[in-house]
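Shown here: the complex without one of its protein chains, the others still in place.
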Amino acid sequence: MSTYTDKIRETAQRLLKECKVEMVIGFRKGSQPMMNEPCVVRSPEEVDQLIWDSNCGINLANYLTNRKEKIGIVAKGCDSRNIVTHIVENKIAREQLVIIGVPCLGMIDKRKIAAAADGEILSVTEADGQVMVKTAQATQTFAKSDVLQGNCSVCTHRNPVIHDEMIAEPVPEQTDVDPYADVAEIDAMTPEQRHAFFEELLAPCIRCYACRNACPLCYCPTCFVDESKPQWVGKGQDPADVRTFHFLRAYHCAGRCTDCGACQRACPVGINMRLLTKKLNKDCLELYGWEAGLSTETRPALDDYQPNDPENFIH
Amino acid sequence: MENPYLPYPVRIDDIVVESEDRNLKTFKFVFLNPDEEAKFAYKAGQFAELSIAGVGEIPIGIASSPVEKGFIKFTINKAGLVTSHLHNMKVGDIMGVRGPLGNWYPWETLEGKNILIVGGGFAFTTLRSSIIYLLDPANRKKFKNITVVYGARSPGMLLYKDELIAWEKRDDIDMHITVDGTSDPSWKYNVGFVPPITEQKAPQGDADSYAIVCGPPIMIKFTQPVLEKLGYDHDHIILSLENRMKCGIGMCGRCGIGRELVCKDGPVFTLAQINRTPREY
Partner (left out) sequence: MKVIKIEKSQWSQGLDNLRDAFRLFGPVIEKGFYDYRELAAGQAPDLSFQNTRLSPKSLVFPQSETMLNYSLDPADPERNIMKEAPKDYAPRAVIGLRPCDAKAMVLVKMNFDTEEYQDPYWLNLYNATTFVGLACDAPCGTCFCTSAGCGPYHEEGLDVLLTDRDDHYLAKALTDKGAQLLEKAGWTQAADADTIIEKAKQAAEAKVTSKIETDGLRAADTMALYNAGFWDDVAFACINCGTCTFSCPTCWCFDIQDEAYRTKGVRMRNWDSCMFPIFTVHTTGHNPRDTKTQRVRQRFMHKLKYFVDKYDQGIMCVGCGRCVRQCPVNIDIRKVSALMNALSVQARCAV
């Protein structure tokens, strides 16, 4: 992974020196274990800030929306799919970007590690597929595959689908994973069970909108929850309003979501709202054979019509 | 503990359409409980939160003057959710008023001084309150010369037209009415933007003179250099700011500019104070 960091720095420095880009968006080390801070580097002298490790779970495509500059952007698989979606949806132009592709072996889930750790975590390091967690009481070692973020363990697009530079050889894509296993579990529930499940899932929500803000897809100038003429959704803690926010937001991301996990990562109360968008992604895959963000040449499923689209719901 | 969020119920007693585009209406409210009118004793320059049950609240400058008893008046521009609802209400409807809120024009400081009042568009409301207060027989002698420059886009957009005409005829106030432009041949007052008319008609500034300026940001931007040229110091130029508000009592944190809250430390500030704070309004 340290070679990733070196190559990212090298590439960023070269692009800035040659004025191919005005800025490079990447990550720098955070002040907390398992946290990195998205940052922007504007001169070749500053590139040593940039790092890459398994804590780069935030989706950097979120920072591209409506920018006007020429930008170098570090992108792993899911990020690159969101960049494709941004290009297709006219939030950024392809010509503005130099995409620094990063083949990704998955990001670690800080909450999983915190739950498994014995005491307050002082530092987390990794090497050779092992994650070493040091607390005041002990040093524990976990297999990285056991502490991956939920979306990473079932990811089938670990390599960037679009890139101008690649900082490493592509990694093998996972073929023996079922990305929709958790959705199938809920699909198998009765409506009453499902209602109870969602009630419990969304009960801790404090309407902070971190999920919406971390999502590259949520770029509406005024979000539907903020409209007042008319007001679609209440802003309080009425469970009906909380559910409306989450379900409607999921629908707005239908067929566009790349399951990058930024929403869940950002949520301060750890709600797994990915379950909602994943269900809609599964539906899009089954109904239209569509997966978001794989090509800048095709129109998204919900933006287009094919003569053989399913019609069984039209009566 | 008194509840500062609880509005006094009022009844709409009269509605006057002020502007030719019908977007500006003056509402006259009467308190349902007479003792609440006494609690609402206000000074010219203050504002109140007008409350419509089920819809919301809006902070509006008080257009009536403390010397006018038995009612309060507000002139409201139809712009958003609450104002649109209010514009559709009728005489006899019930709504609520919270206040008086904010600080007021510094009447104690202005005693014995010359006052220049510059207003534009529908920001003139608290200036009406001020002028009626100044011209009241009990008060007029306390102040020296009063000059007013008030302008709107066209004659049909001027507020309080009858009162403007009456003031223009008086000799204890120097009234200059102007419009940006007009094709009305019978228009007998000034034609021109407020800043240049101010430059032409306003008296020189000095240690005994103060200017109160109330208008859209663009008018204030171009009036400020005129006043500086005329010799008004920044701490003799008084402005009334606007900002997004909700509670109006300095608690919800939304209207802050620097360490000041527009609803509580303002809305009246001197230009000298504003120069020292971030311009986040």
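Chains here go by letter, A and B, matching the order in which they are written, and residues are numbered from 1 within each.
In the analysis below, contacts are C-beta pairs under 8 Å (C-beta built on N, C-alpha and C of every residue); 3 or more make two chains touch, one makes a residue touch a chain.
In this text the structure is predicted, and so the values were computed from the model without any measurement.
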Sole residue of B:R22, B:K221 or B:R254 that reaches the chain not shown, by the stated touch rule: B:R254
Hidden-chain contact residue, picked from the options A:Y63, A:F247 or A:Y288: A:Y63
For chain B, residues in touch with the removed chain: 1-7, 9, 32, 51-57, 79-80, 83, 93-96, 242-244, 246-247, 249-254, 256, 258-259, 264, 276-281
Touching residues (missing chain, whole complex) on chain A: 30-32, 35-40, 58, 62-63, 111, 115, 120, 122, 206-210, 212-214, 222, 226, 234-238, 262, 265-266, 268-270
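The working rule: only the chains that are shown with their structure count from here on.
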Intercentroid distance (Cα basis), chain B paired with chain A, Å: 51
Residue ranges of chain A touching chain B (in the complex, touch as defined): 228-229
Residues of chain B defined as touching chain A within the complex: 80-81
